[in-house]
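Partial view: only certain chains, each at its native spot in the assembly.
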Amino acid sequence: MLGGHLLHGGDYNPEQWLDCPEVLEEDIRLMKEAGVNCVTLGVFSWAVLEPEEGVYDFEWLEEIIDNLGKAGIQVILATPSGAMPHWLTQKYPEVMQVRADGQRNLPGKRHNFCYTSPVMREKVRAIDEALSKRFGRKENVILWHISNELGGNFSDGACHCEHCQEAFRRWLQEKYGTLEELNHAWWGRFWSHVYTDWEQIHSPAPHGETTVTGLEIDWRRFVTEQMSDFCGMERRAVKKYSGLPATTNFMSFFKNLDYHRLQKELDIISWDSYPFWHRIKDEVPEAVWAAANHSVMRSMKRAPFLLMESVPSAVNWREYNPLKRPGMHMLSSMQAVAHGSDSVLYFQWRKGRGAYEKFHGAVLDHRNGGNTRTFRDVSEVGERLPLLAKKAAGTVNRPKAAILFDWENWWAVEDTTGPRLDLDYVQCVLSHYRAFWEAGIEADFINMDAELDGYKLVSAPLNYMYRAGYAEKVRSFVENGGTFVTTYFSGEVNETDLCFLGRHPLEDVLGIGTEEIDAPGEEFANRFLYCGKEYPAARMCAIVHAKEGVSVLASYEEDFYRGCPVVTENAYGKGQAYFLAAESDQDFYRAFYGDLFQKTGLENPLRTELPYGVTAAERTDEDGKGLVFVMNFRNEPVKVEGTGRRTEAETGKVFEGEIELGAFECVVLDV
Amino acid sequence: MLGGHLLHGGDYNPEQWLDCPEVLEEDIRLMKEAGVNCVTLGVFSWAVLEPEEGVYDFEWLEEIIDNLGKAGIQVILATPSGAMPHWLTQKYPEVMQVRADGQRNLPGKRHNFCYTSPVMREKVRAIDEALSKRFGRKENVILWHISNELGGNFSDGACHCEHCQEAFRRWLQEKYGTLEELNHAWWGRFWSHVYTDWEQIHSPAPHGETTVTGLEIDWRRFVTEQMSDFCGMERRAVKKYSGLPATTNFMSFFKNLDYHRLQKELDIISWDSYPFWHRIKDEVPEAVWAAANHSVMRSMKRAPFLLMESVPSAVNWREYNPLKRPGMHMLSSMQAVAHGSDSVLYFQWRKGRGAYEKFHGAVLDHRNGGNTRTFRDVSEVGERLPLLAKKAAGTVNRPKAAILFDWENWWAVEDTTGPRLDLDYVQCVLSHYRAFWEAGIEADFINMDAELDGYKLVSAPLNYMYRAGYAEKVRSFVENGGTFVTTYFSGEVNETDLCFLGRHPLEDVLGIGTEEIDAPGEEFANRFLYCGKEYPAARMCAIVHAKEGVSVLASYEEDFYRGCPVVTENAYGKGQAYFLAAESDQDFYRAFYGDLFQKTGLENPLRTELPYGVTAAERTDEDGKGLVFVMNFRNEPVKVEGTGRRTEAETGKVFEGEIELGAFECVVLDV
């Protein structure tokens, strides 16, 4: 993507070591030894790049970039807005966020700037343009890295200052036109919440409004919009003198910002991946979590993305931080590439000496230079990536299945009161996705705005909100032969959280009539038989009836709704629609989707059954050429049988009918 | 009580549907179908009734009332102070509460008004009088509903603004006269907390005073007093042009307001009942909780009350919200009537489309009109109530036993440090009351100001505070033949939380001398034998000695206080006094009170032993005529034997010697 090779390297903070030239020299020597071909500079360097207001000191940075260039190392150059220098917060306190409780932050930490503040925008624009002018055409600079982990300010990611309140009101005025419209959309007559003046509107707050769900969702939309606008401003600034593409580093399942909106300001998606490996001995849940995140990133542009940060040893911020076991570093790095990454980048190259992240894992520790297990692990990745780079060029995963994962649905379903308050949308989506992962079948993660054409199977669990036009799109998808799956507590509200009256918007497609929804306690858990095996129905149990002609594949076995359908199948047009009335367990999802894969003809790249802990992912170019990654997430060897004849991509070694994988091994095959 | 029939209906919010005339028409049609004879209007309608300051729009309301009247449906009309319109909070920020931490609320939510604010009082008074003038003599309007769930503002129920601080100081000045008196009452020389100027006094606050328990209790008293004063102002306003009675809806075990004081501003008690049915399979604890609350409400005026809110399906605000199982809606509705309610009213008639309560259970769902299980359940209640109304008229429960449940005691015993910090007064009272409930013997819940004459048995568990005159009253009650029970940690302090010196105020009556009180950890739990069976003595173990002539019915078996009394019985005058030195379990309370019922001649209305899960309650008129409600809270049939010949009230069916109850069934008999 960026010069046709797979990037290897990571965050590099030489400004912390400018008075130690021997450290800087060792850095470049060891980068070459580790196969590093790209580093990210300047992420938190504002205080050094602009030591006083309007005075830029770029010399040291240029020297670093040049020295890297001489060593053949490319540079991703960051804008410095992720952390503000003290002269800025001292002179312009308005740049600091105001919390939901009305208190303005003090200086410190990072990520806590007001994205609406005109002063903040002006100061950032100025240094971004200066960076663009000075470095935007340098040969070994390849990408702009805008700010850092936008919205990651340790709380709700939002600023509630007066600038933001005014901007919110303007945004609402543009959206709704009149207060009458807004009051209807937010169901304002409930609890006398009728607005009669735009000035009466205030962001949600613990000591103010928390009960108008339409306001909550619109506030979240506004925060995303405002942050996207800030990001777009930075993008225009860095591109003023430069034709380089721009990215910003996303985070895992980050609820505060709708990445589908924010990504429109970016040329390339990138993200920071920190799975909790070795939390328990079964690594599958974490592997599924990481694969899902990779796939979310890839799906946004249906294109390769960058793994911008990952840790080669252990992080420093969890309650406890185990070391990566032998093999895991290579496996987790390959996993990223398998799902669409064109890079393996680390936070960080070298551990700092002090402050909050001094023990965050890095390629280089405080001691022992290149003579560490971590450095050797990193170097192995550095050796392997070039062997794959050529065959990976131009490839990406091209799934025939998709899972709906929509930010606005996430906000709405978790913010609403209702049958239960502890709904976890991400966990629900992951339990459905895991059935795909275990079968080695890749899925895209799409939101409600996505086109459905081209998919054979679309699953939309806990799809509480239906935005305008969505139901029609699903109907036509099924009509034209698609297979659609959805669950309990779906199709409940429109985009402002107003309940649909009369009927479920997809009643015809699903072939069911909804009646009630039970949220039984543990002693009242229900159960059902599916294909002769018993599974639990728990926590959320919708009571529905099947329309004529609908196949009821399973029914409740207990309680007053014994006999009501749990799994239904409805032929609609050329397609099929499935409804799951209750939450169940992983065994059920495995069985249910296994059947669906057969019915829809979805297969994994090895066309064989995969043992527990093993998955596969395929990247191909437009001609169908590419790579298959076979990954073993068990810490013991395992054999995959029935694979047919396969050739290892890097070595040409031929596997006849079966592939043996070592503990935590990833084998890469030609397609 | 209100026209001689049992009310059936509930909260109705037509202002949310004024633009949907077909909805309003369907409402009245289905109300008639469901046997609804009464609805509550206007609870949160301020923004619609007074869309801008001083401009009232009552037309729509009159039309609704008239349409209801034509359909034979009565109206309870609410004042709108429960939720403030935005124009009010915008123009007069002082109407919003200030929290204990000193922060003024933002607009939003509900119930968060300052009850001291002159502006708030003026605005409420004005609209209340206008409502009184317009609707106070309408034929089908029967009752004023003042505000809503007073004090229910999601935190401490109190406002800490400067208006309130000044009112608090004035209230203290009136109460104590001099600072010398106040300093003595609050034991001000402890930690140098001597006040030398009234202005130095401030409400308790997390960043201020939390250690002067006398201040804490007086602050709570003041909050109740101030809220009662506000309520009284509203009552006078609605009665300006109207002779209708007034109520406000109380909540379950609501600690923030002393309902014994607040009820003096009301003509009729009503409350909102939300038990957590089906949390576990054993419904008895929840049935006891609901029965206790009903009885608290009835006991305040020793008169029938109204069940103002209840849910016909599931609420939306608990962590999980199970549906009511078949039979439970009828049973829980009859339970209210059995304990003294003259109504079964719901929150709410129809689910709103949006915001915080859109999934709160209602008679009508967003879909399916009258074709739902809930609607059929409601209609069955609607059919049954009229069958009972005539025989219930003029009746009320008339128990011969009482349990002390006193708000000031609650505040004091849970706010004090001492043997343990996790004392739960309500749980303690409930564990004693449950012994009555299981035996089918009704009890009143009285506070320390109540007359004791007429009761055979008074139980006062965890009666930490003795207000002036109380000990004397108990002494004379026992002297005159009453049976009195009390426990560990009773009679410790006077009304300002000053410890009694020298002796326990009822030492003579109880016949014990107090020594020490142990709060053993789990490994040190003690035990005792009572009537040959072993029971635990745990958490609170008073060490006392029995005076001469006292019967020691049980003694500790373990530890250094082995042999000290746990249960004592003392004949005093014509009566008996019992002391329970330690906390024990339900088995013990069942056995102990079972013996007391025998000794005092207390019997249930069926004069037979009731199986587990079954209870009975009796309402009679002054001539002893009335109804007996026999309720089965088990989800399976059960037989009650030894009942003698009984006649079913609604059908005249005769039971000979035994009554069989279905799962969750309530049978009503003639007395």
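Letters A and B mark the chains in the order given here, with residues in each chain numbered from 1 onward.
Operating definition for what follows: a contact is a pair of C-beta atoms (placed from the backbone, for glycine too) under 8 Å apart; a residue touches a chain by one contact, two chains touch by 3 or more.
Predicted model only: the values in this text are computed from it and were never measured.
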- Given the 2 placed subunits, let me have the overall number of copies in this structure's complex. 3
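Here is the rule we go by: only the chains that are shown with their structure count from here on.
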- Task: With chain centres taken as the means of their Cα atoms, state the distance from chain A to chain B in Å.
- Result: 49
- chain B residues touching chain A - in the complex, by the definition given at the top: 13, 15-16, 44-48, 51-52, 80, 83-87, 89-90, 99, 103-110, 278-281, 313-314, 316-323, 325-326, 351-360, 365-368, 372-374
- Note on the structure: chain B partner, complex, touching residues on chain A are 101-102, 185-197, 199-200, 202, 205, 207-214, 416-422, 496-504, 513-521, 523-524, 539, 559-560
